[in-house]
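Structure, as structure tokens:
The other protein chains are all here in position, but one chain of the complex has been omitted.
Think of it as A and B in the order they're written, each chain with its own count starting at 1.
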Amino acid sequence: MISIFQNYGGELLTGLGQTLLCSIIALIFALIIGSAFAIMETMPNKAARIIARVYIEVFRNIPLLVITMFFYVVIPMYIVKISGFASGTIGLTLYSSAFIAETVRSGIQSVDPGQMEGARANGLSYWQSMRYIILPQAFRYVIPPLGNQFINLVKNSSVLAFVAGFDLMYQANVIASDSLKSMSTYLCVGLLYLVLTLPLSYYMRHLEKKLA
Amino acid sequence: MKKILSKIGLVVALMLMVVSLGACSNSTSGSKRDVLKEDQQSNTITWGVKADTKLFGLMDVKDNQIKGFEVDLAKAMTKKILGKNGRARFIQVTSQTRMPLLANGNIDAIMATMTITPQRAEQVDFTRSYFDAGQAILVKNGSSIKNVKDLNRNGAVVLGVVGSNSVQNIKKFAPKARVLQLSDYSQALTALKSGQGDALTTDNGILYGMSIENPGYSVVGGTFTKEPYGIATAKGQRPFHNALNKALTEVENSGQYNKLIYKWFHNVRGFDMKGAER
Partner (left out) sequence: MLTVLGAYSWVNIRFLLEGAWVTILVSVCSIVLSYIFGVILGIVRYVKIKYLSAIVGFIIDIIRNLPLILIIFFTYFGLPHLGFKPDPIWASVIAWRSLKQRWLLKLFEQESRRFRLVKWKGPGPMA
């Protein structure tokens, strides 16, 4: 196992970097898009609710690999060329945003409706009450499940391996077939995934305890 | 603080556990069983074959059977080793999974377009070559790339398959090109069709199979390496290994080999039939 780290340090480091990069980009955009659709879903406007519902159900119920393959194979054939890394990141963003939207929506809905009424009665607009009253409470409720979504997102970034995105899993396959030591290689890579996800999961637990 | 320390301690302990597990996994792969004896008892040889490679081993969706030159050759050799009623069982493998599966004993032998290389020969035993292929490139018709030298420029992208030695070779012949490794040949071909790369490289036999199915793509520039395919067995299986070599010779001498070559390759454009016959 040590020999894997010694001989393929460069590959593993590239993999770690690509996985991290993809995860961070996808995390930021998924959080933004997901929150936007969550708010849309709880809006009084019926059209907005339907649009959000359709978006969430579509991307939540199609496997991540299929979404990614669509961007890797179909879009370049007819519209514009997308690299493996980009298509993986786009797929991951869309897929995760649907789950994050569901999570945030449940948070918004768990805030007492009286709060919104109270805020509106005090003269705040709908958006102001959302921004200053509802969302801060909602996010507090959903931190544990949101943490789960983040961890899932980092793990799901392994989809990049299928579209030659040079992430950790891709490097694992390359190294395993080059060194012919598959078990040790996958253990090494497993360790590196833990390095990424364990701190995240402990931090989330810590945050959860602090806020609860 | 104490709690955090104990958590860190736990993490370290686990990492050590994983590392030691990794150390174990290297040493346990050498098995003491006798594959030939086991196969004679069960009257079955389990072969690892490709299921995504036309002409060699391809899953036929009509009846869920893997069909191809290698599958037919494996059946013929099974009959030579186990007798007329010997059964051949086929498990589909990819370039990436075949070695671990053999090491674990999921399969008895690999016949999956696997080139004999010194590096691989350290991990497995090879029989003598049963097919002589060579590496080539497949491009879209009308592509500006005519041979492997045209790929040796910055910005050129070559597609290959993880675990095949063609991705190692292409780095020697076109060091400036970027190599993307996909998980299997159908994936690599799909990537070529959607313009993710300029050329697909692997052994000519496999590429011919692709160009039959996809007339818009052709093999160009001839072969630039020699790729003798061998049957791989686990280390230390001498009796089984010898039985395979003997069976291969018998299949060749009886003329069955040439019949199979004719069956699978006679209508392939540009394939050298005379050179392949034995």
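Throughout what follows, a residue touches a chain if its C-beta (ideal position, glycine included) is under 8 Å from a C-beta of that chain, and two chains touch if they have at least 3 such contacts.
Since we're looking at a predicted model, the values are computed, not measured.
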| item | value |
| --- | --- |
| Sole residue of A:14, A:109, A:179 or A:197 that reaches the chain not shown, by the stated touch rule | A:197 |
| Sole residue of A:35, A:83, A:129 or A:182 that reaches the chain not shown, by the stated touch rule | A:182 |
| Residue numbers in subunit B that touch the chain omitted from display | 10, 14, 24-25, 28-29, 61-62, 64, 91, 97, 100-101, 104-106 |
| Contact footprint on subunit A, counting only the chain that is left out | 112, 114-115, 144-145, 148, 151, 155-158, 161, 169, 172, 182-183, 186, 189-190, 193-194, 197-198, 201, 212 |
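Here, only the chains that are shown with their structure count from here on.
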| item | value |
| --- | --- |
| Subunit B contact footprint on subunit A (complex, rising order) | 1, 72-74, 76-77, 81, 83-84, 161-162, 164, 170, 173-174, 176-178, 180-184, 187-188, 190-191, 198, 202 |
| For the subunit B and subunit A complex, residues of the former touching the latter | 7, 11, 15, 18-19, 21-23, 25-26, 95-96, 99-100, 119-120, 122-123, 162-163, 168, 180-183, 187, 190-191, 193-196 |
